[in-house]
Structure formats: C-alpha cells, structure tokens
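Not every chain is included here, but those present sit where they belong.
By letter and in written order, the chains are A and B; residue numbering begins at 1 in each of them.
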Amino acid sequence: MELILNYIGIIGSFALAISGALTAMHKRFDPFGVLIIAFVTAVGGGTVRDIMLTGKTVFWLEQTSYIYFIIAGTFFAVIFRNKLGYIQKPLLFFDAIGLGLYTIAGVQIGISFELSPIICIILGTITGSFGGVIRDIFVNEVPVIFKKEIYATVSIVGGAIYLTLYKLGVSNPLLQIVPILFIIITRLLVIKYKISLPSIYAKE
Amino acid sequence: MELILNYIGIIGSFALAISGALTAMHKRFDPFGVLIIAFVTAVGGGTVRDIMLTGKTVFWLEQTSYIYFIIAGTFFAVIFRNKLGYIQKPLLFFDAIGLGLYTIAGVQIGISFELSPIICIILGTITGSFGGVIRDIFVNEVPVIFKKEIYATVSIVGGAIYLTLYKLGVSNPLLQIVPILFIIITRLLVIKYKISLPSIYAKE
C-alpha cells in the first residue's frame, strides 16, 4: 500500500512538474524560476495536506526521489517545450494526470488517519488541486481551478467513487484504477468539449 | 470553554463563508469555485493558526460540523445574493462578524498554549483576518486588510481588550462579548464613516 502510494505520487509529481514548468515558461521565467514553479506545483498540494495532519512528516522531506523526478519533469518540459506545443493544451493534459493520481493519494491518507468521509474527500481535492492553485498564485493569475471548466468537481466526484468502492470492499488495483481513470478521462472530456457547470448567474 | 469556542467558531465560519461566497460570485466563479472560496475564507485563518501550533490538530479535520455550516453559508449566499445586494456592503458586514468572533477564538487558543500576550494578539489577528487574506489572494486582489479602512488595527485592539479583561479577572460571558462587540461595531463604524488611520504619506 505504502509502495503503491509512492508509485502514484512519483508519477503525479513528474506530471505536475511538467504542468508547472510549462506555465512558468509561458510567463518566460528564468531557469530556476521554472524549476521552483515546477516544484511548488508538484509538491504544493501534498505539502498543504501533510502540514495539516498532526504527526505526518511532509512527504518529500524524507523521500528525496521526488526531487529528482521533479527535476526530470522540468528538464523534460524545457527540452520538449516546442514539441509539446503541437499537442493541444499539453499543460491541461499533464495537469489532469496529476489531479487524478494525487486526489486518490490524498483520500487514501485521509482513510489511514481515520478521518470522516467528507474530510477524506476534501483532503483528496486539496492534494490534487492545491499545487495548481499555488502555481497560479505564484504567477499572479486567478487559479484555473475556479474558472468555468469543471475542475474541483471532478476531483470531488473521483474521491467519492474511491470511497464508495472502498466501502464496498473492492480491492487494488481496481480500487485505485477506476477513480484515477475517471478523473483523468472526465477532465480531458471536459476540456475537449468545454463542458461547464450550470451557471448560477444565468438570469443576471 | 471548549464548547463556547466551538459555538463562536461555527457562527464565525457561517459568516465568513457568506463573505467568501459573495466575493467569489462577484468574480462570477463556477458553483464549486464559490464553495471553495467560501471554505478557505471560513477556515483559512484558523488553519494557519493551528498548523503553527505544534501538537494542535487543525480544527475542522475532526469537527465535521464546520463543513456543513460552510456549505449552509454558501447556499445562503447563493440563494439570497440578490436580496443581499440591497443591504449596503453585506460582504463587509459578515466579514466584520467573522473578524470579531475569530479574533477572540485565536487569542483564547494562544492563552491555552501559554504564549506571551503579544503572540496571543498576533494569533488572534491571524485567525480573524487571514481567511480574508487568502480569499483575496485566491481571487487575485490586494487583500482588503491592507487597504485604507482600519481592519487589522481593530482586530489587534480587540485582542488587547480581551487580554486586559482576562488579566483583570473578568469572566464569561462578559469577557468574550465586550471585545467581540467592540470589533464588530468598530468595523461597521469604520466602514460607514470611512475612517482611516492617519496617512504616513501626507507630505509626499
């Protein structure tokens, strides 16, 4: 279990580092600025989660492997940034992968701390999306999570799916794969078809 | 005491959730964006306080009732947003209530951790105002707390009043009611009459 969490986390950090580095290069930050944005995007959500849990060590302080995967993701983004330009919205693609992997990692940690279901889902959403929120704040933009396309909603529903499967006694790898794929695929469909939540401002 | 703190905290979270939801709707965020801004506004200050205190569990992780009051406050703001438009500056009104209640909750927790008076006052100000600071950062605005109208000052003075009454041996409910009302009423007067601190830029 701990091993699977690490595996998820490291792939998630690689994907989110790419998402962060692409955002920073779009803003033409200097090389170390790009690395720092990649770093906060990749570890920001999990760090906020860990500092809120009493007695939980911040995950990357004692698992140096994260740092190397973040540096690798940053190099990947810098080297292939022109190639990545050909893919439609590569930033949102890597962001979706990170959202899926990290949301489930967050929910799992909430369960291991025996927190109530609603708090587990909130922890999942924080883990999955707050790295991107910090990224957007650092580059002085309104966080993409609050914009029209459905974002936090997907993370919340994905977390609820995980919890439901968990209570039904579904075991790994299905327990993890279903909600992770749900989040990634839904996010990509939402982006492709520009699906929005029903506006609450319609009549104004 | 613990009970009174909870009572204060829950009303404060309801008021600050309304303040956050109104800000987010003003920016035309999607429904879940509105809920998230309501959430960080309501719990942001107390969360920053709790993660700074070694051994203190972040209050809302184990008291799920907060979540429901925040959701209720968000629904209240969404449903009555047109009605609330008739009240002058409803955002600032609910913000003032939250500032009063949360400042005193923060000072009380500082006292229970046996911190020095000046640190207790700072914890009160952080608890009372950092939710609003995070709200404003999330919507990409300069935090209202730094603008001309007296804000942090009221929280600091209110915290000092609580500490003075506490040292004088005044007991509840007077101990809490006096500084809470002081903060709320002073903030409302400050807004109504546009009172500012003396400018330090006068001669420039």
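The working rule: a contact is a pair of C-beta atoms (placed from the backbone, for glycine too) under 8 Å apart; a residue touches a chain by one contact, two chains touch by 3 or more.
Just so we're clear, the structure is a prediction, and the values are computed from it rather than from any experiment.
Peer 1: For this file, with 2 copies placed, note down how many copies the whole complex has.
Peer 2: Copies present in the complete complex number 3.
By definition in this document, only the chains that are shown with their structure count from here on.
Peer 1: Please compute the C-alpha centroid of chain A, do the same for chain B, then give the distance between them in whole Å.
Peer 2: 29
Peer 1: Can you list the residues on chain A that touch chain B in the complex?
Peer 2: Against chain B, the touching part of chain A is residues 51-54, 115-116, 118-119, 122, 133, 137, 140-143, 145-148, 150-153, 156, 196-201.
Peer 1: Show me the residue ranges of chain B that touch chain A in the complex, using the header's touch definition.
Peer 2: Counting only chain B, the residues touching chain A are 24-25, 27-34, 36-37, 39, 47, 50-51, 55-58, 60-62, 64, 67, 78, 137-140.
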